[in-house]
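Only a single protein chain was left out; the remaining protein chains are all shown in position.
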Amino acid sequence: MSATLGELAVRFGCELKGDPDTAVDSVGSLAEAGPRQIAFLANPRYRRQLADTRAAAVILEPSLADACPVASLLSGNPHVTYARIAVLLHPLPPPEPGVHPSAVVDPTAQLASDASIGPLAVIGARVAVGARAAIGPGCVIEAGASIGADTRLVANVTVCRGVTLGARCILHPGVVIGADGFGLARDGEGWIKVPQVGSVVIGDDVEIGANTTVDRGALEDTVLEDGVKLDNQIQIGHNVRVGAHTAIAACSGVSGSVTIGRRCMLGGMVGVVGHLSICDDVVITGLTMVSATIRKPGMYSSGFPAQETAVFRRNVARFRNLDRLLRELGARTRHADDTGQDDD
Amino acid sequence: MSATLGELAVRFGCELKGDPDTAVDSVGSLAEAGPRQIAFLANPRYRRQLADTRAAAVILEPSLADACPVASLLSGNPHVTYARIAVLLHPLPPPEPGVHPSAVVDPTAQLASDASIGPLAVIGARVAVGARAAIGPGCVIEAGASIGADTRLVANVTVCRGVTLGARCILHPGVVIGADGFGLARDGEGWIKVPQVGSVVIGDDVEIGANTTVDRGALEDTVLEDGVKLDNQIQIGHNVRVGAHTAIAACSGVSGSVTIGRRCMLGGMVGVVGHLSICDDVVITGLTMVSATIRKPGMYSSGFPAQETAVFRRNVARFRNLDRLLRELGARTRHADDTGQDDD
Partner (left out) sequence: MSATLGELAVRFGCELKGDPDTAVDSVGSLAEAGPRQIAFLANPRYRRQLADTRAAAVILEPSLADACPVASLLSGNPHVTYARIAVLLHPLPPPEPGVHPSAVVDPTAQLASDASIGPLAVIGARVAVGARAAIGPGCVIEAGASIGADTRLVANVTVCRGVTLGARCILHPGVVIGADGFGLARDGEGWIKVPQVGSVVIGDDVEIGANTTVDRGALEDTVLEDGVKLDNQIQIGHNVRVGAHTAIAACSGVSGSVTIGRRCMLGGMVGVVGHLSICDDVVITGLTMVSATIRKPGMYSSGFPAQETAVFRRNVARFRNLDRLLRELGARTRHADDTGQDDD
């Protein structure tokens, strides 16, 4: 796919500084892009690479136009403009409509005529697959599940019984939606399984990364609202609700019955303890444990940065006796915290 | 499925306060259940919802009977009674016995006549599948593995060569049992792979959550004893032994050659360092690192709760110099720990 800078400026509403007839056919990084490629600058970390770029053009903020040695497309949000141009220049091959002969489709399933069912996919009883949806190779959709229009399950995805997915979702390989939540009742020294009779309801425009798991509810449904973005290897427990447009980075785990608000951002390897809630517009940095309800928007942390091991171990040895040591030194007893968190 | 309160009281040995002819057909939460549903109250967190419930009846402890505005089933263990009633009211559709024509079954496999082999499952040479066991769509069972009676592999599960699963186990989608352990021998600047010649032996009534992995032993077998319950996204390393009825929450990782006792509970995202042991009846709270053998039952922790980032960072800056700062302040040098843990 190829486009001229003039076409891109018109289509995406940018001011162009440079020759409108210059053609580009792919995107590239500031450091590596060549004369048929377009780059962008959004993260100040890469600002120093601008002077040496050999890209055909750079998408950047108007204030940086003068520092750009090549043509520029000026945008108030260079990252978004870049994303839109990248979609245009790098279209994914559209899935082939129809059912691959090797797929196993229950006769009661309702497939849109232009849906795509890939090789060796399994579609259970009463499953609904919407217009232009694509179920990739090796996917298993259990009975009664519903897949919205234009939603794409890449490969080897499992969607369990009765789960509902909205429109324009993307589920990457290895994702499991709607497995039983971890519901156990203690009975003597053992455990009795608590049936998980809720389901999972996923809104529109949700993206779920490879090998991420979202459990079905114990009673009510587990819910991911519109626009939620989950990275890889995340665990979402039963009865959780994640608010619209919240993004969670890889390897995080959200325990059962947690409610997370809208527009939150959770860093990687964050753990959220069960039965609490996080309000809208909260940022949790990586490797943090959220163990109390958060009622105040803002940024929260508990991840410790690495130190040289020898130094760290001395500090840890002190920490392990910290209360006693401070008492001996005459420190005042602890104050109430005022961190926007409550015990729940 | 429907039952009267009278039938439930008799069947599950509860005292009934209310009309024995009232019929219920499903379970629901205290807050959401309607007049054809039965709810339960076990977690004191939800006690305040009791007064407003519109359920047909509530399963609860005898001491709460008078506070219940609707009929009640009195039980010394409401959670267990609830679980049993939920199984009765919400039976899973039984798997269809027989081999789906799209499955690939080695002629030397031994399948019970009433076992169920789902679409596009692969059953290797000399595999044994017990009575009423169900191998779901997309599962792969490698040569020589053995699946006990009534065990269910939901979908896209992989069981590697020679692994043994007991009876009444449930393996959720994406589970991998018996992949090679992480065995490497350093050779110059590189690594030589150490063959993993042990296997995995899993007892009866074990449940394993979605995308959890249990590695085969390097020499002896990795063992999960009867009644072990593993949540999603857990990693169990080679040569590990997990004692009967121990439950581990999601995203935890147990390194190689660890022994965990019976009736332990590990919270989410717990990490256990290799070659140590944890005695019976230990509780590890979420996000804790176990790096020394634990010989005393009790509760252990090392997960830090989130703080507002600005405050946390000031505290961390102090922690990083804690040993020096305390020395300057004249704190006594460290004492022996007395935490029930030993260096191993």
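The letters A and B name the chains in turn, as written, and every chain counts its residues from 1.
Keep in mind that, in the parts below, a residue touches a chain if its C-beta (ideal position, glycine included) is under 8 Å from a C-beta of that chain, and two chains touch if they have at least 3 such contacts.
Owing to the predicted nature of the structure, the values given are computational and were not obtained by experimental measurement.
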Chain not shown: contacting residue from B:Thr213, B:Thr246, B:Ser277 or B:Thr309: B:Thr213
Candidate in contact with the missing chain, chosen from B:Thr22, B:Ser116 or B:Thr158: B:Thr158
Residue numbers in subunit B that touch the chain omitted from display: 104, 120, 122, 138, 140, 142-143, 156, 158, 160, 174, 176, 179-180, 182-187, 189-195, 197, 211, 213, 215, 219-220, 233, 235, 237, 251, 253, 255, 269, 271, 273, 275, 284-285, 288-292, 294, 298-302, 304-305, 307, 311, 314-315, 317-322, 324-325, 328-329, 337, 339-341, 344
Residues of subunit A (touch criterion as defined above) contacting the omitted chain: 26-29, 32, 42-43, 45, 77, 79-80, 82-84, 86-87, 90, 93, 100, 102, 118-120, 136-138, 154-156, 170, 172-174, 205, 207, 209-211, 227, 229, 231-233, 244-245, 247, 249-251, 262-263, 268-269, 286-287, 303-313, 316, 319-323, 326, 329-332, 334-335, 337, 339
